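Below: one structure, written as structure tokens.
A single protein chain has been removed from this complex, and every other one stays in its place.
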Amino acid sequence: MSAHENAQEGYDFAHPLPLPLLAGTFLVLTLLTVITVAQASFNFGSLDVLIVMVIATIKAVLVGAIFMHLAWDKPFNILCFIGSFVFVGLFIMATLFDSRQTAKDDIPVLDDAVVAAPAEM
Amino acid sequence: MSAGSVPSGYEVKDPGYPTSQENYLTNSKGILSWAFTLDHKRIGMMYLIGVSTAFLLGGLLALGIRLHLFAPDGILFNNGLFQWLAPDKAPNDIYNQVFTLHGAIMVFLFIIPSIPAALGNFLVPVMLGAKDVAFPRLNLSSFYLWVGGAVFFVMALLASGLDTGWTFYTPYSTTTDSSVILATTGAFILGFSSIFTGLNFIVTINTMRPPGMTWFRMPLFLWATYSTSIIQVLATPVLGITLLLLIAERTMHIGIFDPEYNGDPVTFQHFFWFYSHPAVYIMILPAFGIISELISVHSHKRIFGYRFIAYSSIAIALLSFIVWGHHMFTSGMSPITTIIFSALTFTVSVPSAIKVFNWVATMFKGSISLTTPMVYAIAFIFLFTIGGLTGLHLGTLATDMHLHDTYFVVAHFHYVMVGGTVVSFLGGVFHWWPKMVGKMYSEAGGLISAALVFIGFNLTFLPQFILGSRGMPRRYATYDPEFAPLHQMSTYGALILGVGLFVALFVLIMSLINGKKAPANPWGGATLEWNCTSPPPFYNFERAPVVGDPYEFGDIRWDTELDRYVKVEPEREVVPSETPAETPAHAGE
Amino acid sequence: MMSLLGDYTSSKLSVFPKSASSFSGESDWVFHFISIVCVVFFVPIAVALFGFAWKYRKAKGEPADSQTDHNTTLELVWSIGPSFLLVVMFYFGARGYLDMRSIPEGAYNVGVDAYKWGWGMNYGNGVIHPELHVVAGEPTKLTMTSKDVIHSLYIPAFRVKKDIVPGRFNYIWFKAMEPSEKVMSDEELKQLAAKDKEENLSWNYDERQCTPDGYTFYDLYCAEYCGTNHSEMQTVVVVHETQEELDAWIKQYSSRGPDESPAAYGAKLYERRGCKSCHSIDGTRMVGPSYQGSFGTMREIVGGDPVKVDENYIRESILNPKAKVAIQQGVAYQPVMPSYKGQLSDDDIYSLIEFIKSLGDASAAEEASESAADEAAETAAAEDADAEPVSVE
Partner (left out) sequence: MATTDAGLVSDAHEQPGHGHSDHGHGDHDHPSYLAHHFDTPEQQFDSGKLGMWLFLVTEVLFFSGMFCAYAIFRAWRPEVFEGCSQFLNTKLGAINTGVLLFSSFTMAWGVRCAQKEQHKLLTVMLATTLSCATIFLGVKAIEYSHKWHLGLLPAGLFSYDPSNPHPVGGPNYLAYICAPFAIITAGVAVWLVVSFLRGAKFQFECAKPLLVVCLCFFVGVGLGTILESGGEEGHHEGDHAAVAAVEGEHGGAAEHGEEHSHEKEGEHAEEPAADAVVDLPAAGAMVNESADLAVIERLASDATNTGLQDELAARRAQSQQSAGGILYDVTDDTSATIASAPEDVLRPSRAGVFFSIYYCMTGIHAIHILAGIGVLVWLLVRSIRQDFNRNYFGPVDYVGLYWHIVDMIWIYLFPLMYLIR
């Protein structure tokens, strides 16, 4: 098979990443961590969760694309990995959607209702 | 193997060449050579023995259930023998444990590994033209994980039984004093076994295809296995975490599923069914693959609508992830979610229907041999169609309110799981048995077993549809006298079914003793496994196989003199070795 | 068409139980519609399957007549065509379901308390009875709770079912259409009741096909597996013709009658409130300890000194069953009894205590003869303590 010949030549499939790229990524990740800790002391109301999740996702993308070499990987591997998040999303969305629907008045907090009642009265 | 080593212009005149070499069964001896084997075929055979044992155990438990239900108040577990065996257990408790273990053993130990792990292990690399799966050691560890899981199940059985139902619903499973932790640990381990098998097959099919084996030259069994593997890899981890959380709930009361600590049982059901609905397709998809092979080989006709069948397997695998809510229509899920899940549920019926139509169309104008595997395949289509169609009653909300958790559901899923998976598993075993052990079995015996299984099965489960629609709830140890006649009919059916299965076992065992030697290609199949000797040599192929069309029967003829199928003058050329394995071909031909 | 099918389903040959609620017509109609569609698909498939298998049987090695491998148009037709029928099924199913989920204003409300293994239907004013009684033609709403595990309320004749999930309130509603008939006169009932009492039997619904009040009934099952006696977790639904009739029935059970002795009323509660599914009165060991001769005995409990079975102990065992673990002959009972806190009035509890006393009173016997102070009346205590580690110091 033709790959045999290539194998003798050296870096036929290894793809070492340049060191500055790795170091730069690490610095950006650290910076983002500092930002996400810093922003926690401000109150952005309901945007809070969104902001931290966006920052976390940027970090995850950096780790995935560069440290995990996804940016240069085979499309199928990328598909697998991204695909898994699609299914996670599906799972969490549907379950959360349902629990949000039913949470409102069908779920009493049992110990409040039974035992704490006299405290209220 | 590199295609470069195939001399150009090489022609396989007679695939039934005698083997000069030892086969995989004889190339090394001793129990250790089996216990530490990395050969996928041996691992497949060990799986076959393992799952058959589990099936036997689960089947005996099923017979126990049916015998007990012969009379409205139960007749088996309140019998003196059982009182003597388990004096501190009420008959109802014994019944509950028996049906739970029947379900758990059949699902986790038998059906899920049956076709993918036993037949799949044996066949996937051979059909693909590879020497082995991508990770042989992972493959062996997957088998030992299966054994480990089985040990845990047996320990649960011996410790204090299991009475939660195979679904482990909280808060029952967090409060009962039966061995829930042992059983869930077993299921957790089995989950990893299943993941490793699936992972192995995906990688094998992706990276180990020899030159010429393009995606659309793969036999449909491989497509089905591939789809199954996708589900195994994606869904099983969720079962793993669910069971871990359940164990934590029992030991530490983490309050996620247990309402006593303000957890939510419906959340558990979401978690559980996110795995367990796709798991239903882990059970049935490989069966589809087997039937596609059986129908086309025994009709000696090209499979009809290859692409539709292949794509529908993938479609089923993906759609199976968005329909889990249909197990929870009455559970207290919100109405809007319920309606969405009902709508999604209907979508998954389309690809299944496509397959049935295609199989029937394949038989049209074929050259059909009514061999044992073919009869099983025909039985499969009949039974699976009933199972599939009755699913419509359950997916429709208004009727499901009435039918949910009744015998209608029991009948429906047994038509799919037994009428579908088990029948196709038997068909597959009969089909590939000559390849696996190199011996032919008694055709008459095989046909008798198929007939008994078909009759017994229908007699067992058809009455259960009526029981269900008349309102008989499932998992009842005793029942109202009005249901007695139908239950009795069902019990008679179960006995016939049991006899049929034993006949099948007997026929196969007899073939080992006095079966005549199997030729390489006893049925006239065109897929690669019929290219190697029966049983195959250690590395599957003595000469690198020429990858051709898996459904091209035109050049396979019956040679009356040689008394076997031979390949005549192959008209196709050897696929050029430059064709990279990853590039999909433009057509199936 | 609906009514026609409705007639058909009510016949004896039907695959359904009697159609007795406003939902059942619709539900059955959808069922039959789907069934007909299925038959329309199934018969040609089966005919083709067996037909082809027979017709194209050929000797070994004969080539097939055709090697056609696809026909895209045909395949698209049979892929997409049936989808339209699926949409229709979904539509009817969802419509029927939405009916079942939209509870009308002002429906008659009955509280349902499901427990292992019995039902308590709460009609207000402390009337709790295992049978469900409703009025014909009036919407009834059930507010359902469970204190132990998941149960499911299923009335086949009404084609309704809903799980009862602990930690949640679940609701169901229906409009019963076919009233029950009174098939037994009061005299007959009295005779039967007396006979039962003599033979120490409870009322056999299946055999007599009527309730102890003489009405025909519809079955009500628990449809979600809930443990040992899941299959015995059944009760009946009686549909009264008028609200007055129902009110009269409720009144009859509203409380202990003026001239009824507490022990006799306790015996009724024992039957009605599910005690009998776990506690025997003849000394046999069931899920819980037997009542027979238990009063006044010393009882071993898990994690504590033996306690005397007295009024306080019984009361505690009813209200907080997991507080004191009963052990009988070295084997602890499972802590499965639900709390009856809020379910029984003081008078109810008093009556139950009197009833248990009436089954043998060791303390009274003790006074009578000194020798009775042995372990004869060993039968263990109320439900056992929780095995769970409690988080508190």
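Per-chain numbering from 1; labels A, B and C assigned in written order.
What we mean here is this: a contact is a pair of C-beta atoms (placed from the backbone, for glycine too) under 8 Å apart; a residue touches a chain by one contact, two chains touch by 3 or more.
These numbers come from a predicted model, not from an experiment.
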{"item": "Identified contact with the non-displayed chain, of B:A62, B:L162 or B:L234", "value": "B:L234"}
{"item": "From B:S52, B:N79 or B:N206, residue that would touch the chain that is not displayed", "value": "B:N206"}
{"item": "Contact footprint on subunit A, counting only the chain that is left out", "value": "1, 3-4, 6-7, 10-17, 19, 22-23, 25-26, 29-30, 33, 36-37, 40, 43, 48, 52-53, 55-56, 59-60, 63-64, 66-69, 73-74, 76-77, 80-81, 83-85, 87-88, 91-92, 95-96, 99-100, 103, 105, 107-121"}
{"item": "Missing-chain contacts mapped onto subunit B", "value": "1-2, 5, 27-28, 38, 130-132, 134-138, 141, 192, 195-196, 199-200, 202-204, 206-208, 233-238, 240-242, 244-245, 248, 252-256, 261-264, 267, 270-271, 537-539, 542-544"}
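Heads up, the rule we're going with is that only the chains that are shown with their structure count from here on.
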{"item": "Subunit A-subunit B separation of Cα centroids, rounded to whole Å", "value": "35"}
{"item": "Numbers and ranges of subunit A residues touching at least 2 other chains", "value": "102, 106-107, 110"}
{"item": "Subunit C: positions in contact with at least two other chains", "value": "167-168, 170"}
{"item": "Subunit A to subunit B touching residues, read off their complex", "value": "1-2, 4, 76, 84, 87, 90-91, 94-95, 97-99, 101-102, 106-107, 109-111"}
{"item": "Interface residues, subunit B side, partner subunit C - complex", "value": "88, 90, 92-93, 96, 163, 165, 169, 171-172, 175-177, 253, 259-260, 262-266, 299-308, 330-332, 335, 338-339, 342-343, 346, 349-350, 353-354, 356-358, 360-361, 363-370, 374, 378, 381-382, 385-386, 389-390, 392-393, 395-402, 404-406, 465-466, 469-471, 473-481, 524, 551, 553-554, 557-560, 565, 588"}
{"item": "Residues of subunit C defined as touching subunit B within the complex", "value": "15-17, 23, 26-27, 30-31, 34-35, 37-38, 41-42, 45-46, 48-50, 52-53, 56-58, 60-71, 74-75, 78-79, 82-83, 86-87, 89-90, 92-98, 100-101, 148-150, 152, 154, 156-157, 159-163, 165-168, 170, 206, 219, 221-232, 286, 331, 334, 336, 388"}
